[in-house]
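Subset of chains shown; positions unchanged.
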Amino acid sequence: MEFTVGQIAEVLSGTVEGDASMRIDRLAKIEEAQAGSLAFLANAKYEPHLYTTSASAIIISKKQALRQPVAAALIRVDDPYLCFSRLLEFYQQTTRTGRRGVEEPAFLGANSTIGEGHFRGAFSYIGEGCTIGRDVLIFPHATIGDRCQIGDGSIIYAGARIYADTVIGARCTVHAGAVIGSDGFGFAPQPDGSYRAIPQIGNVVLEDNVSIGANTTIDCATMGSTIIREGSKIDNLVQIAHNVEIGRHTVVAAQTGISGSTKIGDYCVLAGQAGLAGHLTLANRTTVTAQSGVGKSIKEEGQFLQGSPAFNLRDSLRANAIFRHLPDLARRLDALEGSKSATEKL
Amino acid sequence: MEFTVGQIAEVLSGTVEGDASMRIDRLAKIEEAQAGSLAFLANAKYEPHLYTTSASAIIISKKQALRQPVAAALIRVDDPYLCFSRLLEFYQQTTRTGRRGVEEPAFLGANSTIGEGHFRGAFSYIGEGCTIGRDVLIFPHATIGDRCQIGDGSIIYAGARIYADTVIGARCTVHAGAVIGSDGFGFAPQPDGSYRAIPQIGNVVLEDNVSIGANTTIDCATMGSTIIREGSKIDNLVQIAHNVEIGRHTVVAAQTGISGSTKIGDYCVLAGQAGLAGHLTLANRTTVTAQSGVGKSIKEEGQFLQGSPAFNLRDSLRANAIFRHLPDLARRLDALEGSKSATEKL
């Protein structure tokens, strides 16, 4: 993929200062850009890079004054960040998600329908009785079980596993290796100490605009549905257990685990490697910091939690500040008691 | 799948009160059930739902008295929970695990045998020299390496990866994306600071009735076997390193990691996101709470461990109760010393 500076300027309704015939074959950050790259300047903090960058061209505000000569060609626009974002989306679409049609062999089960504009990669599998919308991309090795529904414009990347009866909304993204709908971890202890599997017959529902990261696992409900509501974004290697519900526009970072039947509110943020016990309720706009372990429901909105077990972030920061100095505290206590023995025995 | 209330009652040897011709197309919890659902009442705590549920029919004890009129049809039986469990298993079998035969294309290597009643999904792969029992289900995209053994009635879900020489017992379940038999993480440091891989030539053995969760990883032994004994249940995204042994009827919750050569006893419970160092031994009936990190062997049976590093649960709870109040303790110590400076400098 190669364009001239002039072609790009035309698409962006921008004006060129410098060599409009310069050839561009990639997009880059202004501080990392090399010859052949197109970068952008939107934040005044990065202006010094303007005079040192190796980029061949830079998208820049019409209002930006220059304090030194610039080697790169400039494309002057009203909103450099917006223009660059559009180029990024165009680039992503042409290189990653632009393919259409069917690569053979691909498997399509009986009584399954799929809308126009789709891509089905080689070795992709769609079971029986599925209803799949328009412009859906199903990459190689993806498995779609029986009776699944997938809305318009969703992307199922390579090797994602969608168990039977899963419902996926429109414009969702499921990354490679994610597993959606595996059996909930439910085992009833028997009198002899062994365990018997409790059948898990529910499903998983992803509403519209949900994103699921690579190798994340989402178990089906025992009965009913495990639900991820509109617009929520789940990172890689996250565990979401049976009957969990995650609200709208909530973000869950990598390697976090949510135990069975817990309900997370809207606009929450769970940072990486956090853990939530089962059967909890977290109010809207709750933030859980990285590696924290939440064992109690949170009723008040907008709380910040830290620690394992987690409590109020401000109190946690203060307690941790003292924690590092525990040996000093113990020594001071010894001194007050007029004896070193107590702490030294620890 | 649709049945009448009368048909279900006949299968369960129950008697109907109400409309036996009502049509049922799903199973649900009494508190969530909608029209068309069959629910059950086994626990007195849920009796109030009996009079408000939208379920079309309810399985109920022959002895249960009614204190108000019930809209749903009732199926009277001796043991409602047992009857409902049988229906759940029947439902699961007909919708998820009832398929038999071979979907093409499927790959079967030379000198491999597979018993009657099996299912091999499209794009499933079985290497050379495998011995696979009766009624084994191998879902699409599963990979079974050379010389593997799989016992009767086991289920290998979509995209599970079974490396060469793995031994899997009868009635095991391996969920989607689980990896069994990958190389142990063994690297010998060289004089120049680089690492050289130590060949990992052992295997993994799962005994009977073992369940492995989605995207869990189990490394093969360096030599000999990594072993998971009869009846143990492993959740999603668990890491089990080379030469680990897990005893009988032990439960390991999601995202827990067990380092190399550690031996876990029988009837243990490892909660979510726990971590175990290498070369440890955990006695039977040890419980490790969520996010705990165990760095020492546990010799006495029946211990509860918490914390990172982990110690006795009761002591850990007490220490954590004080931890939150460390700033108070520090201030009290300042006051006793007649000076605020020490803690304020922290």
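Every chain is named by a letter (A and B) in the order it is written, and numbering of its residues begins at 1.
To be clear about the criterion, a contact is a pair of C-beta atoms (placed from the backbone, for glycine too) under 8 Å apart; a residue touches a chain by one contact, two chains touch by 3 or more.
Treat the numbers as computed from the prediction; the structure is a model and nothing was measured.
A.B. asks: Copy number for the full complex, please, knowing 2 are shown in place.
C.D. replies: If we count every copy in the full complex rather than just the 2 shown, we get 3.
Assume only the chains that are shown with their structure count from here on.
A.B. asks: How big is the rotation relating chain A to chain B when the fit is done on Cα atoms? Please round to the nearest 5 degrees.
C.D. replies: 120
A.B. asks: Round to the nearest whole Å and give the separation of the Cα centres of chain A and chain B.
C.D. replies: 25
A.B. asks: Quick one: which bits of chain A touch chain B in the complex? Just the residue numbers, please.
C.D. replies: 105, 107, 123, 125, 141, 143, 145-146, 159, 161, 163-165, 177, 179, 182-183, 185, 187, 193-195, 197-201, 215, 217, 219, 223-224, 237, 239, 241, 255, 257, 259, 273, 275, 277, 291, 293, 308-309, 311, 315, 318-319, 321-326, 328-329, 332-333, 336
A.B. asks: Flag every residue of chain B that touches chain A in the complex, lowest number first.
C.D. replies: So the residues of chain B in touch with chain A come to 27-29, 32, 85, 88-89, 91-92, 95-96, 103, 105, 121-123, 139-141, 157-159, 173, 175-177, 209, 211, 213-215, 231, 233, 235-237, 249, 251, 253-255, 266-267, 272-273, 290-291, 308, 320, 323-327, 329-330, 333, 336-337, 342-343, 346.
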